[in-house]
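Read through the structure below, which is laid out as structure tokens, and then see the notes.
Shown here: the complex without one of its protein chains, the others still in place.
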Amino acid sequence: MTNHANNPTVGGKTSMKTIREAINDALREEMRRDPTVIVLGEEVSGGAGCEGEDDAYGGVFGVTKGLMPEFGRERVIDTPISEAAIIGAAAGAANNGLRPVAELMFFDFIGVSFDQIFNQAAKFRYMFGGKSKTPMVIRGTVGGGWRAGAQHSSMLHSIVTHVAGLKVVMPANAYDAKGLMVQAIRDDDPVIFLEHKVMYDNACEVPDEQYCIPFGEASFPRQGSDVTIVAISNMVTHAITVADILAKEGISCDVIDPRTVSPLDHEAILESVEVTGRLVIIDEGNPRCGLASDIAGIVAEHGFYSLKAPIRTVTAPHTPVPFAPELEDAYLPNADKLMIAVREVLAAGPSGA
Amino acid sequence: MTNHANNPTVGGKTSMKTIREAINDALREEMRRDPTVIVLGEEVSGGAGCEGEDDAYGGVFGVTKGLMPEFGRERVIDTPISEAAIIGAAAGAANNGLRPVAELMFFDFIGVSFDQIFNQAAKFRYMFGGKSKTPMVIRGTVGGGWRAGAQHSSMLHSIVTHVAGLKVVMPANAYDAKGLMVQAIRDDDPVIFLEHKVMYDNACEVPDEQYCIPFGEASFPRQGSDVTIVAISNMVTHAITVADILAKEGISCDVIDPRTVSPLDHEAILESVEVTGRLVIIDEGNPRCGLASDIAGIVAEHGFYSLKAPIRTVTAPHTPVPFAPELEDAYLPNADKLMIAVREVLAAGPSGA
Amino acid sequence: MPYSTEFLLSVYRTMKTIREFEERCVKEFEGGNVPGFTHVSNGQEAIAVAACIDLSDKDIIGSTHRGHGHCIAKGCDVGGMMKEIMGRSTGLCKGKGGSMHIADIDKGMLGANAIVGGGPPLVNGAALAAKTLGTKNVALSFNGDGSANQGTVFEAMNMAVVLKLPHIFVYENNGYAEGTAANYGVGSNSLTDRNAGFGMPAECVDGLDFFATYEALKIATERARNGGGPTAIEAMCVRFDGHFIGDPQLYRAKDEVKNARKNQDCIKIFRERVISEGWLKAAAMNAIDKEIMAEIETAVVDALAAPHPDPATDLMSDVYCSY
Partner (left out) sequence: MPYSTEFLLSVYRTMKTIREFEERCVKEFEGGNVPGFTHVSNGQEAIAVAACIDLSDKDIIGSTHRGHGHCIAKGCDVGGMMKEIMGRSTGLCKGKGGSMHIADIDKGMLGANAIVGGGPPLVNGAALAAKTLGTKNVALSFNGDGSANQGTVFEAMNMAVVLKLPHIFVYENNGYAEGTAANYGVGSNSLTDRNAGFGMPAECVDGLDFFATYEALKIATERARNGGGPTAIEAMCVRFDGHFIGDPQLYRAKDEVKNARKNQDCIKIFRERVISEGWLKAAAMNAIDKEIMAEIETAVVDALAAPHPDPATDLMSDVYCSY
């Protein structure tokens, strides 16, 4: 975890791609390269057994569109609504020579499949004394902003991060999405790959060829020395907004996007705090036992002497996600809330000014 | 949360009781008092449909023993092995006039029932605009030390603590177990009540009458001013051991047992740290997004100026629970590991000595 | 005449209210007045009404993501519903739930459910409460051909049989789970055969025929009320709209919806039957139609004028009863 280069370039052509397209590319090219890669889930093709078009959805968010026509129903498998059986099938197949990419349409559905994730897939390797490997990816959409209400808007990354044996990936742009998905597929452990549903159309230049982004290496969308801001997934957008506003005031923010929550590049965070002495963490999840306090705890333990001010966390409140737009907007962390926290931390002194 | 009295006494007789007996008493007396209280789960009576004895188990840990003979199978309900249906039945019944106490024999079984816990029971009140209440208790055994392996030894309190809408209770002695169980049953929200399986035979004096211990009020098994130790459930035993050894050296530890993890008596912790300036948290759970870093994060944010040294957390490692006794013993936090951390924190100075 | 005029008018009014509510929902959604995503149940009205018309407010139903019809059939106020779906603070759930999480405990409507298969275990609980308290109330869950494959639903059926719960499992088989055919997702190709395997009476009825559906449900409900335990009723029906509003429905055959609207409309079928039997007059139903149009119009106008929730007071409230 020494090379913290931001978006290392690979040679060759790039194209403007959305996150949706970048993930689709990653899947398609890995499926071409490796016949053991399969995709399964509800509506990953769509139209199974129906009289109308095949590939009617390609995933309800369109992420797997076009895979079934190219690779057939044997490798792009529409399933009944049975999430535990979906994850179980992926895990059992991963133990037996395939590299499945299973989709939970909404990651909120871990509730009905959590045992297969945390007691089965995550634990095989350890329980079996290292004698099995489980190369599988679970893709799921997370997050609010869609007015989808309490059961379709959660951020559950902190729960899976708590589980040893799982890797947890949360890309914040198309470049990372592609490189991290390729890594996730090639990785020999179960990987939870969380896609924020409001970000699918976000686009940037993405290399046409396949490349891996190693897990546990943060990226640095903005660099600075006055305050460290750690943000992940859609929260990176807000962190960049705040950093850019403050830059005009001559304040430089070190924005760290860990990209993978587990493993976490805590070295990058600790190194940054060593310079800035000030830390704000923004996370869309609920606060208790969440990622924000996780990172705060790590720094309070291992970076204490660098700190010049209290750590601040900006998270959702300790409530479910409300439906009404006004409430959901108030629920979600955003640039304004982050700005307030950053200014507070900048103003605070080591003596408690 | 102002009254932090330790084990407030209620008038009248007390008897020596184990945690098992204390919970049994709490259940029996609440069932006598309130006909809407029911108990359901696998083997809560035992022997359903069999030719041998009824009440053959009374729970595999004997906690519900004797309830079925007194209250009948209509109120002490053995179920098929269908944890999602068990929790669902409890939640639906709670919405319709009963106060169910559902048992997950091992809390590791939340994997197959998690949706009913986190997406249903926990969210009803909020999603429905406050128009429903869900007075239910989910009892489950947690923790290692039994050589029960990776799927029967987990501490999953951090996961349920992350979920808004759930209260999470973890008693460390028989007195608390009874008072907290009575409160849990009378509480109008879903309560997760976690019983550590190695502690069932631990005994202390317990009032014969019913009493409630309010949620969110810590207890103070040891008081002191040199260092704060936060411990919960079975870890309280280790904290007391360490405090008593250090007391002989003239070092006084403030041992805080939050008793309920959600709500958490963070005021008690912050007030203690204000005095001691030093904090060690011991938790049997896994480290990432766990209770220890949760508390560390809270203090780093709200008690930063009190801190004279880095916070230390003592947790299980980031692995599943191993089976072999040597490995499980090495896995579990204990008094030795806690002692090392406490001494380190005592030795550390504000300047990073 | 086997049914009273009052009963038949009430059935008609409720079915038609659902239809107009749903059609208007689509319109308001397309007009940008309904946030989130919304699943409408037009085409399936006969089942909702047949299932709920004999239930009291103390009888409980558990619904699905496609729950508007069930709400209306169970007596929820369409004004309160419209406000909820539009996210207003005077909505049934103060705007916190929305279409996918609408509930009305006072009316015995235990909630829509955005988790497929989330409801039946909860409805078992309502049934268990009725049984334990000896109230003689019943509980009824709505299920789909898709949700039928969820483990929670199977568990709930088995537990209902084991505990002899007064729970009627209604399966609305509209042929689709999103864009997956029922005949693909249900391995047995027959929900009813599979349900019967769980050890309860199971029947398949024509869900476009209100009367057939009602008669089957009546027997099931009476059985439940009299301690006879659960029943499973599969009702074959047609979804007139997409899975969600805006669904391009590429998976459906050309003209399928058009033909269904023409030939498989349960409300048309009801009207034709009651007229041809001489049970009701067209004029009486036409008069109801007008009333309903006015009622829905009022519901929309009121909802659009209704206050929005206030984050300062509403965001953090209602998480716990006591904390």
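Residue numbering begins at 1 within each chain, and the chains themselves are lettered A, B and C in the order written.
In the analysis below, a residue touches a chain if its C-beta (ideal position, glycine included) is under 8 Å from a C-beta of that chain, and two chains touch if they have at least 3 such contacts.
Source: prediction; values computed, not measured.
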Chains on display which the left-out chain touches in the complete complex: A, B, C
Identified contact with the non-displayed chain, of C:151, C:207 or C:242: C:151
Touch with the omitted chain, as defined above, among B:30, B:43 or B:103: B:43
Of C:25, C:40, C:186 or C:224, the one touching the omitted chain in the full complex: C:186
Selected from A:22, A:56 or A:77 as touching the chain missing from the view: A:77
Contact with the hidden chain (one of A:126, A:146 or A:211): A:126
Given B:12, B:52 or B:250, the one touching the chain that is not displayed: B:52
Touching residues on chain A - with respect to the absent chain: 36, 38, 74-75, 77, 79-80, 82, 84-98, 100, 112, 115-116, 119-120, 123-133, 164-165, 167, 187-189, 215-216, 263
Residues of chain B in contact with the chain not shown: 42-43, 46-53, 56-57, 60, 78, 80-85, 108-109, 111-112, 146-152, 317-320, 322-327, 329-331
Residue ranges of chain C at the interface with the undisplayed chain: 149-152, 154-155, 157-162, 184-190, 193-200
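The rule we apply is simple: only the chains that are shown with their structure count from here on.
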Chain separated most widely from chain B, comparing mean CA positions: C
Between chain B and chain A, distance of the C-alpha-averaged centres to the nearest whole Å: 31
Whole-Å separation of chain centres (CA-atom averages), chain B against chain C: 40
Whole-Å separation of chain centres (CA-atom averages), chain A against chain C: 36
Per-residue overlap in chain B, given as positions that touch at least 2 other chains: 84, 112, 115-116, 119, 123, 126-127, 164-165
Sequence positions of chain C contacting 2 or more other chains: 93, 95-97, 101, 113, 115, 118, 151-152, 319
